[in-house]
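Sharing a structure here in structure tokens format.
Only one protein chain is missing from this complex, and each of the others stays in its spot.
The first chain written gets the first letter, and so on, giving A and B; residue counts start at 1 in each chain.
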Amino acid sequence: MKLLKQLCEIHAPAGSEYKMTDFLLDYIKNNQRSWKNQPEIISGDNFQDCIVLVFGKPTTAIFAHMDSVGYTVGYKNNLIKIGGPSAKKGAKLVGEDSKGKVDCTLLAEEDEHQFLTFTADFDREIDRGTTLTFKPDFREDDDFVQCSYMDDRLGMWNAIKVAESLENGVVSFSTWEEHGGGSVGYLAKYLYEQLNVKQALISDITWVTEGIQHNKGVAISMRDSGIPRRTYLNRIIDLAKESKIPFQLEVESAGGSDGNSLQRSPYPFDWCFIGAPEDNVHTPDEKVHKNDIKAMVDIYQYLMKHL
Amino acid sequence: MKLLKQLCEIHAPAGSEYKMTDFLLDYIKNNQRSWKNQPEIISGDNFQDCIVLVFGKPTTAIFAHMDSVGYTVGYKNNLIKIGGPSAKKGAKLVGEDSKGKVDCTLLAEEDEHQFLTFTADFDREIDRGTTLTFKPDFREDDDFVQCSYMDDRLGMWNAIKVAESLENGVVSFSTWEEHGGGSVGYLAKYLYEQLNVKQALISDITWVTEGIQHNKGVAISMRDSGIPRRTYLNRIIDLAKESKIPFQLEVESAGGSDGNSLQRSPYPFDWCFIGAPEDNVHTPDEKVHKNDIKAMVDIYQYLMKHL
Partner (left out) sequence: MKLLKQLCEIHAPAGSEYKMTDFLLDYIKNNQRSWKNQPEIISGDNFQDCIVLVFGKPTTAIFAHMDSVGYTVGYKNNLIKIGGPSAKKGAKLVGEDSKGKVDCTLLAEEDEHQFLTFTADFDREIDRGTTLTFKPDFREDDDFVQCSYMDDRLGMWNAIKVAESLENGVVSFSTWEEHGGGSVGYLAKYLYEQLNVKQALISDITWVTEGIQHNKGVAISMRDSGIPRRTYLNRIIDLAKESKIPFQLEVESAGGSDGNSLQRSPYPFDWCFIGAPEDNVHTPDEKVHKNDIKAMVDIYQYLMKHL
């Protein structure tokens, strides 16, 4: 879990993924020799801050997003949301501006229309446009791991674990997922036009709800705000049953993922969201059960072989 | 109207269009010999559940969507909307899960926030992710046809009627229209890049409103939530006047169609929504006047020749 802890600690809110890109490229270069197969690494100029790893003769691509929710500092330390952070007042936020490190506290107040407004409590005015993220506090016991940004550093971690033994397939690290998307369109274009890949698995973290619980297995989402193509979904569920790996079927009305971006792209992609569930979504305390993490890695390994 | 009745009875909510695809491919194979011209039939692998018929040297494409609104079964027979169904409690819903046919009744209750929540009233728990659609009840008299899913089985029916005598043009059957789209992007890509087609007519069903009434002709929509390019719209209205076919000009603030998806695609498509109006939109009782249906077929035949 050392790698997961490192990933959780990197400041990379949507739009500012570059530190994560640097870390990940370094990590891959330093570790890929121990992987079963060597991928082609695609990044740089035409891929903005994204990274694509191509193994063998791929038919399916894993998507994991590198960005997190957070805040942009506006005028007079006013805070504007990046994506949908749900922290309560008192949460610790960190960032950096021209005057140095910022380590501050979230204030929340109702304005005259009863809307919550957010401010950074800090001893000086922070530069306009500075990005702040939750101060990492990684916790681990026998059953759970807990930290800000399990969503989606754990999805990235899963993708890297799968990459270690992958023979054929693509692993894509995307950007801007938490704030409306913006990279999946050109990733889909590349995968479809250059590699004829049009099947995707969305390696992301979902919610503990009435129907999805800790330690009941990885969640296979049958729908959220987006609806995947049923014939693809059925193939995945059949394979999941065959695999004997513990899984739960999720059916939600809300929420979305890089799957929605794939669906809106002008390429005929099938997609399905598969991920461990977490408590305390988009707060500093996202919490996931270790058995569900194991099931997540297992099912991805199985599906990347058989799909 | 036998074909229309058959189309209305097929279970194919957004995302689960595959039964409609199978029916339509069969229908085309069994009937195309009686058509004036034989189209190239494009479907399969790179088109998901869509079907494209290419006749002669096309300049204009008809789009009709195969999917309908409906419900996904969540946890404990809770229902989640697919698209925007508007049925009242007591509506009959049908589907099928691992234990067999489902024939149930829609319950609607206000939750603590006064939001309506929907449940399937059935004698057992239905499998998670099962899709339900309105139980078909096709009614016909001298003036009207009425059933669930005139939107857009009647639009499909119109497209097939036009196909019977079409010389040059494309007929496209799309998916996911009722739930945010997802196929029109790649259909547009194919039409534009492979066939240089960039004019579209949206064969869909609209609403009876203050300005649009039964038996006053097919509606040509000047706008809804989307705004078509005015010069294209003007050409269509001029041709409609020239044709002497009864039509009504529609101007709405809301609603959308595959036209919006064409507009958002990265291809320079012109589009215009043209369709008969219906009462009781997105309920089991969608009702359309036969004279408006006739005008719809007539104007499509005319426009596909002259546009």
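Note that contacts are C-beta pairs under 8 Å (C-beta built on N, C-alpha and C of every residue); 3 or more make two chains touch, one makes a residue touch a chain.
Note that the coordinates shown come from a computational prediction; the quantities given were computed from them, not determined experimentally.
Enquirer: Could you tell which one of B:19, B:223 or B:290 touches the chain left off the display?
Expert: B:223
Enquirer: Sort through B:60, B:174 or B:265 and give me the one touching the missing partner chain.
Expert: Only one listed residue reaches the unshown chain, and that is B:265.
Enquirer: Just name the one of A:176, A:207, A:247 or A:273 that touches the chain not displayed here.
Expert: Only one of A:176, A:207, A:247 or A:273 touches the chain omitted from view, namely A:176.
Enquirer: Tell me which residue among A:56, A:185 or A:246 touches the hidden chain in the full complex.
Expert: A:185
Enquirer: Would you indicate which residue among A:15, A:136, A:169 or A:217 is in contact with the undisplayed chain?
Expert: Reading the full complex, the residue touching the unseen chain is A:15.
Enquirer: What is the set of chain B residues that contact the non-displayed chain in the whole complex?
Expert: Residues touching the hidden chain, for chain B, are 198, 210-211, 222-223, 225-231, 233, 249-253, 260, 263-268, 270.
Enquirer: Residue-wise, where is chain A in contact with the chain that is not depicted?
Expert: 14-16, 18, 46-49, 72-75, 80-82, 128-129, 131, 175-176, 179-183, 185-186, 188-189, 264-267
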